[in-house]
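My questions will all concern the structure given below.
The other protein chains are all here in position, but one chain of the complex has been omitted.
Then we have chain A:
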């Protein structure tokens, strides 16, 4: 493994100071499940690794109807996966975290790490964005909050500036009669990167959908909102014809690439299929 300097700060401020001092040469490490593999395979060569696992204020998983869900930077994916409250209140998040790697990986990996890694195909990003998640950020200039929908700027790139750390993410409480879903399309059932991922959150108002959010993963440089499809559904019943239209609209908005996993054309077609299925699944859950 490529050599690097290693730090274990014990406070957020110390971590920020280290990060600010070493700038682009430094990598923050929480679970390390992506970072260490990338260092071993020489895909990244950070001069400095800052392990934040010793920072006490970064843990904490809180989930209830009144306050929503708050996930500290060090909370493991497995902790979220095994939380009964998360499964009940945020089924799409629960579905997505189960898709990450293996149980061994999920015991180490953190959800906030998955967010900050900003992979276009990350499973948790579409449902988190659809749920209206906000990132709590601390940095040399103080604290700020950024909705995840505005957090990603490209593959592996975010709005974080030098010295900034995401200390937690927060999801608002689910609305009454809300439903959410995440559907992943891959080549096998586990240990897989999404070829396409679609998350939907919506609210049932009688026979029609409200507050529809449709987020597409792995079909653009960042997760993207399928806004045209959302508008088609807003205030409408999700009948088969409407689902078909929404699927086509989402398909048109996707910008997938060709690679060894799938062709762009296939990915686009799957956006349509998965969007229809994800809307139907989310709607099912509102009843």
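One rule holds in what follows: contacts are C-beta pairs under 8 Å (C-beta built on N, C-alpha and C of every residue); 3 or more make two chains touch, one makes a residue touch a chain; residues count from 1.
Note that in this section contacts and distances are computed from a predicted model.
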Record lookup, UniProt, unshown chain, options "Putative ATPase", "Multiple sugar transport system permease protein", "Molybdopterin-dependent oxidoreductase" or "Formate hydrogenlyase" -> protein name "Molybdopterin-dependent oxidoreductase"
Of A:8, A:192 or A:252, which sits in contact with the chain we cannot see? A:192
Can you name the residues of chain A that touch the chain not displayed here? 1-3, 41-42, 185, 187-193, 240, 243-244, 260-263, 266, 269-270, 273, 276
